[in-house]
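Reading through the structure tokens given below for one structure.
Every protein chain but one is kept in place in this view of the complex.
Per-chain residue numbering starts at 1, and chain names A and B are given in the order in which the chains are listed.
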Amino acid sequence: MLKMTHLSKVYRTEVVETYALRDFNIDVKEGEFVAVTGPSGSGKTTFLTIAGLLETFTGGTYHLDNLDVSNLDDNARSKIRNEKIGFIFQAFNLIPDLNVFDNVEVPLRYRGMKAPERKERIMGALERVGLASRAKHYPAELSGGQQQRVAIARALAGSPRLLLADEPTGNLDTQMARGVMELLEEIHRDGATIVMVTHDPELAARAQRNVHVIDGQVVDLAEDPRFHTAYAAAAGQVRG
Amino acid sequence: MHIQPILVALRRHKAGTVLIALQIALTLAIVCNALFIIHERVAHISEPSGVDEADLFVIANQWGAQYSTQETVERIQQDIATLRQLPSVQEASAANSYPMRGVGWDNFITMQPDQRAPTSDAAYFTGDENFLRTLGVKLIAGRDFRPEEVQNMGLRQNVATPVAIITKAMADKLFPKGEALGKTFYAMTSTPITVIGIVDVLHRGDVSTWSAPYAGESMVVPIRLAVPSGLFYIVRAKSGQLAAAMREAPKALYAENRMRIIDPKDGLLSFAQVRHRAFERDRGMAILMGIICVVLLAITAAGIVGLTSFWVGQRRRQIGVRRALGATHRDILNYFMTENLLISLGGLAIGVLLAFGLNLWLVTRFTLAMLPLTYVLGGVVILLLLGQGAVFAPALRASRVPPIEATRPA
Partner (left out) sequence: MLAYYLQLGLRSLRRNPMLTALMVMAIGFGVSASMITYSVFRAVSGNPIPDKSSRLFVPQIDSWGPGRNEKGDPPGALNYVDAMALTRAHQASRMTLIYQVGLSTLPRDADSVPIATEGYAVTADFFTMFDASFLYGSGWSTADDDSRAADIVLSDGFNQRMFGGANSVGRKITLSGHDYRVVGVTRHWDPSPRFYVAWMGAEFDNPPDYYLLLNRALDLQIDNDGRNSCRGAITYKNWGEFLQSNCVWLMPWVELDTSSDVARYRSFLESYSADQQRAGRFGWAPNVRLPDVMQWQEVQHSVPPESRISLIVAMSFFAICLVNTIGLLLAKFMRRAGEIGVRRALGATRHEIYAQYLVEAAAVGLAGGLLGLLLTAVGMSGVGLLFEPEIARLAHLDVSLIGLTLVAAVFATIAAAFYPAWRAAQVQPAWQLKSN
């Protein structure tokens, strides 16, 4: 589903080159729920932006759904984002001017879908996250947890092959976070591929598989003494 | 206030900075040229006529029957007598035209009979012995016409008049070395005309730009215009009785002889109306330029308010950080005021060049005068004040951003 081989991302300034990702390899199978963990600045967010085709990369290859997306132009990348990828952001990123219904509608509009089908999908997605009754509300009128569920509905409405989530519970309190997490698990059970970036071990533990990023590379925690201590507990659970 | 950091910050808002500067530049160019046009037009509008405007009115008299030249002369004399008998009328005169009529007669003036390039193109008034007295024109040298000097002029009957009264402006043009009285000139005549009197000011009949080189150059000859079409009666009311005289005069004329036409629309005009009509174009131009100036300044000010407000909104967090780091209200206010001052100065520098450029173009294309530096400086001051005034409200709002803003998430 998502396969990166020897992928690198270099930021160049006048004086220095900074590797955000270096020889980055990852292979996410269809239907997997993968958590990407790592300390702040490790490159996990860079990975996600590249995975979501929000940014280009410098070297290596990236296959998404068996399609080489290395050399696509801006328009083609927009189209893939729109049709194959659903995004869940830490800050929800709902458009404040639009009500819940209209927010969920945004990606469907860019797909050029007819109004009846849009409506059906939007209401379906909202029912799934339990917010069908709030379709006419504006983001500011909802709690954080509700906003994130609208964002998830927006990601789901287009029936994406791949769901990318960046700290989906980062801006939520524990109880709301639990609700969102349960929703993600449910979506996964229904067959979606999910890649989630988080630094929260408890959250990561609920994924099928954990991938650890440090200094722009995927590392095997079991073999890396630097993080053995810090992630011992979590790693043990996942491996088990 | 340190300027360096403001300039650095402005580099991050290139487009907005350039747009405000450009708007200020263009506004300056338009506003100072428009103000200058207004000044020129107002100067034209307020040119002196040389006549007693408050008590004067004019009757355009056309004949409604066919008279011989001799009959016409008699009719005119009868009309003048009728007008002068009116209790509200001081004096009346028959003429071919009058100052500021809008159009008028003009004759080329030469010093020699065979001279090809004329010395002047003077406004040419034919008037009787009452002409100057009726108009209230000030005779500064020589004498007025005598009744026996006045000759009658019928249809296409050119009359050679041996004498004329000319304005001081014309005397100075024709005889720059001094004393014009008693000297002679030619006004498309084969015989010389002697200057017998000089009046201070007598505006030309026309108010056109072509005659600007001959401004104020008018001459009067003692001729009574007895042509079939008609003539003008210039009437001077007794002081304060203009309205009454204007009411009575046409009535008296029609009562005396109804075979005449005094056009109900413009056959009877007070001198105030004459002046008003003569400078319609100039007044319209001045009004239009005035409206454009005001609206333009308002829009530019509104634009500055709009863009500055946007910048303030965009930089709330940054302002919060500054405040948290100890900047006072005044520091923040000064920051935005100085920022606007710098952008304004940049725009005005370009604007000064544009203003002169636009003026140069108008000068070559429309024979406008050169833009004096004072107008540009005036424009610069207006726009600086406008900019500072416009930026004050958003800057004040910026200065009230609480330091807590620094802690809000980006």
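The criterion applied here is as follows: contacts are C-beta pairs under 8 Å (C-beta built on N, C-alpha and C of every residue); 3 or more make two chains touch, one makes a residue touch a chain.
Please read these numbers as outputs of a predicted model, since none were measured by experiment.
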Specify the residue from the set B:Ser49, B:Thr189 or B:Ser344 that touches the hidden chain.
B:Thr189
Check the options B:Val150, B:Ile198 or B:Leu307 and report the residue that touches the missing chain.
B:Leu307
Using the touch definition up top, pick the residue from A:Gly60, A:Pro107 or A:Gly145 that touches the left-out chain.
A:Pro107
Which one, B:Arg75, B:Arg204, B:Arg224 or B:Arg315, makes contact with the chain that was left out?
B:Arg315
In the full complex, which residues of chain A touch the absent chain?
45, 48-49, 52, 54-55, 74-75, 78-79, 81-83, 87, 89-91, 93, 95-98, 106-107, 109-112, 154, 166
Note that chain B touches the chain not displayed via residues 15-16, 19-20, 22-23, 26-27, 29-30, 33-34, 37, 62-66, 103, 108, 113, 116-117, 155-158, 186, 188-190, 209, 227-229, 254, 258-261, 263, 277, 280-281, 284-285, 287-289, 291-292, 295-296, 299-300, 302-303, 306-307, 310-311, 313-315, 317-318, 358, 362, 366, 410
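Here is the rule we use: only the chains that are shown with their structure count from here on.
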Centroid distance [mean C-alpha coordinates] between chain B and chain A, Å:
74
